[in-house]
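A single protein chain has been removed from this complex, and every other one stays in its place.
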């Protein structure tokens, strides 16, 4: 039996404050370009099955409860009390929360209170740029205010995060170096004009400027790689080596082995060891084991990737803990690892690596 | 013990009517650019081993019979009787047959009779275009007749299938939208000229026209992705969203996790859960489990991918059934899934999803 300390969830969003019906709940379970196909439901996925396995008992029902029964119980308790029970039942001691998400969701402090845990913030670069643009009259003012905002954010947050730069191969893969100041001014000017007509940051030059501003801050930078092969990021990874900034690659499944390879090949690269686990439910141990093939054990960090539904935070944590115990325990049973080493690695991946990389014990 | 209903094989070819010797049989076992390398045999593959495990007992021999012994027994019974025994021993209730395959193979009705099953047709677009070209004197006549042939085929068949468009990255990946009518006329003219000198449809514009003609018919469209990453198809997938046509991605191994990701991300995309299983034999449960990580359970459809050798139809079905039982039964034993859910998912992947997607119960 491998013992795992209370977890540090290195990446999640807040929880929705609103009450949810069957349809609105289902719509949050997986990421899809549209509603479920006729004759299908998002509950019939590993995520849906994992929610039905782990969450009903936390709300006082039997496991595998039918969706309609679970949702009725959730409404009976209310969104806030359900979130409290789900988060406190998940064994998480600290959250790193991306507070740049849209919607009526809890902030870091509220999540901490609900979950009886610590909470830290990771600042998402795109909404930061949008907030700065709202209050900047000129390109020059925007760029100056942006620099100030990044600097200010770096004093309160434990990391920066960027959603669009790494997942779109046309951004960092094609231009791994920082953009020229002239390029940045041009791109900022075009974006500020366009966004008067309502746009978010998609411009590759501006995204690169945001990323390099974060790199300059010295805080760890979390890059969402989506479901894309991270190998094209190697140029950017080489360009940031030795600058003192750590890159944490989030997502990655089904390219998690490639993510692990980058974490092995480059001292400043770290890999996420969680978000795909809640998603793949009964297969979490298999996916985790693949990550543990090449990634140095000091380079893997748990996250729930939970967003909007506190069920996803809970399932991410509970599925991870079981998968970690099963994988490492299996290697001990095979004689491949010693029991002591397994416990030490479990503690690193579950919490220790995140505490060191994000310097949580200096911030807490 | 997970019970699986009689299977619907959503994609196969007919069975060869001719008697086979050791060498001609071996040549059909795997897809290779040439004969086995010196010192090796195609029997020494997972496919070969799966055939030797599952088929000899259906013909009255012990499992693992040597190839020469198995072939002798097969000749003793004759090709037709062997096919009958193999197909009836495989637990398949309905076949969707691609009748565009070359060679002296059984059609859908003959396969149905041999296997004591229902059979439906999926119309392969490339040979359909070739048949139309044979009887069309001009470009205009060809295009008009092609439209008529697609319309006519859609009344009798349950799906269209295209072999070349999705596996060649230069076709749909580079140009996800329908081609202009002018482009199509030009491409058709060039192809009709060339094919007088004996060519099949490889022209990217013409392939796209065929695919979009099928999309317009409203029938499900089966796309063979070969051993290629299907991610570059995302543009075509987005372009066909909301048009009412379902896309069924065939093949995909070793990129089956990426196929499953597309099936999760897009309501009109479905994934094949079979053809790679017979091929990978003893590893079928592992490959199936990977597919079941991200694919919604209502989006996976069994196929044998059997072609020419009825052994491949039988092995595809028997290996699939065992793998499904092992994977889902394992999750029940782990406590990850309930027994009821496992049975329900088994029925969906084995038959129910295909019956719904191809509307078999309205056609049968």
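Here are a few things to note about the model shown:
For reference, chains read A and B in written order, and residue numbers begin at 1 within each chain.
Just so it is clear, a contact is a pair of C-beta atoms (placed from the backbone, for glycine too) under 8 Å apart; a residue touches a chain by one contact, two chains touch by 3 or more.
Values in this document were obtained by computation on a predicted structure and should not be read as measured data.
Considering A:127, A:186, A:235 or A:296, the position touching the chain not shown turns out to be A:296 (whole complex). Touching the chain that is not shown, out of B:3, B:44 or B:76: B:44 (per the contact rule at the top).
In the full complex, chain B touches the hidden chain at residues 30-37, 39-42, 44-46, 49-50, 53, 63-64, 227-228, 253-254, 279-283, 286-287. Residues of chain A in contact with the chain left out of this view: 231, 238, 241-242, 246, 257-258, 261, 264-268, 289-290, 292-294, 296-299, 331, 334-338, 340-341, 345, 348, 356.
Here is the rule we go by: only the chains that are shown with their structure count from here on.
Measuring from the averaged C-alpha position of chain A to that of chain B gives a distance of 38 Å.
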